[in-house]
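For this view, one protein chain was removed and the others were kept in their places.
First chain written, first letter: the chains are A and B, and each begins at residue 1.
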Amino acid sequence: MKRVGATSWILAVATLALIWLPLAAIAVASFNAARFGAEWKGFTLGWYASLFGHGAAVTDRALLVPAIRAATANSLILAAASTAIATALGTALALALEAAPWPRRLRAAIETTMRLPLVVPDLLLAAALVVAIKVLAAFWDAAAPGMAAMIAGHVTFQVPLVALVVHARLRQIGVAQIETARDLYASRWFAASRVVLPQLTSAIVAAAMLAAIVSLDDFVVSFFTASPRTQVLPMLIYAQAKRGVPAEIDALATLIVAATSVAAVAIVLITRPRRST
Amino acid sequence: MRLLIILLLCGGVGSAADVTVYMYSEYIDPAIPGEFTAATGIGVTLDVYEAQEEMLAKLQAGGLGQYDVVVASDVMIAQMIALQLLAPLDKRLIPNATHLWTRFADPVYDRGNAYTLPYLWGTIGIAYRRDAFAAPPTWAAVLDPAAAVGPFVLMDEARSMLGSTLVHLGRPANSRDPADLAAAAAALGAAKADARCLGFDNGVAGLRRVAAGEAVAAVTYNGDAVREQDVDPGIGFAVPAEGGIVTVDNLCIAAKAPDPAAAHAFIDFLYRPEVAARNAATMRYATPNQAALPLIDAKHRADPGIYPPDEQMGRLHVLEDLGADTRLYDETWARIKAE
Partner (left out) sequence: MTEPAIAFRGDLATPRSLRARALGLAAPALAWITVFLIAPLCLVLAVAFCGRGDYGQIEWRFTSANLARALGCAADGFSDVNLRIAARTLWLSAGTTAICLVLGFALSLVIATRRPALRALLLAAVMIPFGTNLVIRTYGWQLLLAGRGPLAPIAAALGLSEPGLALYPSPIAVWVGMVAALAPFAVAPLYAVVERLDWSLVEAARDLNAGRWRVLRHALLPQVAPGLTAAAVLTFIPALGMFVVSDLLGGAKHMLIGNLVQQQLARDWPYGAALGVWLIVATLAALVLARRGPDRARA
């Protein structure tokens, strides 16, 4: 019987509380009628209404909702573009690792390069990109912060994630199936597309969703590489948090958490271990 | 806060004329960008910063080709000109520039207004809760732990905060003497170490904490504080008796502005007397536009929080560019923030 001690229970509950309390506080605040501050002043759905354009245009809020819309659009565009590129590159990389007999050293080199963006603090990634842009800007006018720079940064840390997820599934599928298919005179293309790819699809989808979430969540890289027109949601929330947050941001954050919950449940469902075919 | 006119969704940034403006947060009447677009057909993208150093860093980090109009404080102008971050103004495209108040014309930092035109001017002082202070506070309320009455917030802007501290210590606000700066560093360090110091924050954030009742004093710009006063009469604003900093914020055009014509048009629009008057009145800052003055509500003209009386002006200091000695302030500030 697997028993877990009381200490573990207490710590586990404490951990869950620690990671959920802030989100709960924001959710509560999003219904708080107070303009600023944490004091409860009554229940209201007004902030959500304001987000969708039905709020009273108070002077300091008049520019907020359009800014939120723009930031949401930018976040989605950035996530879509970077996820598409990263999924393609990462899947190719994962396949490449299993597509040839790599000598030990070369394989280690590839895997280290692949893992590099994950073991570097994202501040360094961002700082490196910013310095590179600054240096390049001296001779190349197009080198500037903006969507291109953001995509470059995002794909860099998404590729290892995609590659790791897809590669893990590839290892699970195993060589035996491919060898069997080839023994039965299947062409290389058939073996790849009809045997491997269908089983890989769920992993690729999960990897893409993971990459998208990571891109939508990213703050540090975006913060350093964005241009005035490409502000994304985390940057907007940070700027507001530094100024004294209007309650619309609480409503926005709660909606984001709700959306993330749906995505998380989706990922867990997709990557549920299935009976092997 | 940004205003991105739906140009992006209408199929292409840059297909319509657009002016990108970079200024302090909450520093323009929200109606004005829309009015400008209605009047000229040019869209407005507004980007904001919280501190002058942030603005300078952003321009140097590659933002130069992304902004058209930049609002910069007087203290930054000489530096920005030296760093070739600004383009000269073509006065022929700004006919309304003649409305400039002569008192602000031909400033030390930009002879002949070659690169800049003043936008709004104001002071740095202390926003406070009236119920916590019997009389308007002096700088000691935020800089002297012994005299602090409750939680306070310092301003996260290097020259502004250091300058105010130097004034409090009776030293020149633009001192080049390392000993003066060391004294300022010591004072700020002591204030920061006090348990009641809620840290360094931009003016608006500090003000919000005072408004929320979490702090009793915060170093802020006058306009932000006066606007908050209208909503919450329990808040007061004062430039301390020892003196303070007066700043003139200027409209400039970035050296690699994507659309200089639109930039000039925007500046000209802001200099229309009725626009300037409305902007200044709504934001509760003082206007350097002479023709606008008579158009401003007498109530605002008489408010000492917005238009300091002459006798107070004598105690207000202007921050100057210090050339090579700027690094002294940079290093002192870095050290204060880092402790």
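Keep in mind that, in the parts below, a residue touches a chain if its C-beta (ideal position, glycine included) is under 8 Å from a C-beta of that chain, and two chains touch if they have at least 3 such contacts.
These numbers were taken from a predicted model, which means no experiment stands behind them.
Shown chains touched by the hidden one, complex as a whole: A, B.
Of the options A:Ala49, A:Ala73 or A:Leu89, the residue whose C-beta touches the omitted chain is A:Leu89. Residues 53, 56-58, 60-61, 79, 82-83, 151, 156, 178, 192, 196-201, 212-214, 323-324, 326-327, 330-331, 334-335, 337-339 are the ones on subunit B that touch the missing chain.
On the side of subunit A, touch with the chain left out of the figure occurs at residues 1-5, 7-12, 14-16, 18-26, 29, 37-39, 88-90, 92-93, 95-102, 106, 110, 113-114, 116-117, 119-125, 127-132, 134-135, 152-153, 155-156, 159-160, 163, 175, 178-183, 188, 191, 213, 216-220, 224, 233-234, 237-238, 241-242, 245, 253, 256-257, 260-261, 263-265, 267-268, 272.
The rule is short, and it goes like this: only the chains that are shown with their structure count from here on.
Here the CA centre of subunit A is 37 Å from the CA centre of subunit B.
Across the complex, subunit B is touched by residues 36-39, 59-60, 62-64, 66-67, 69-71, 73, 130, 133-134, 137, 141, 143-146, 224, 227-229, 231, 236, 239, 242-244 of subunit A. For subunit B in complex with subunit A, the residues that touch the partner chain are 1-4, 8-9, 13, 20, 22, 25-26, 30-31, 45-48, 50, 60-63, 65-67, 201-202, 204-205, 207-209, 211-214, 256, 282.
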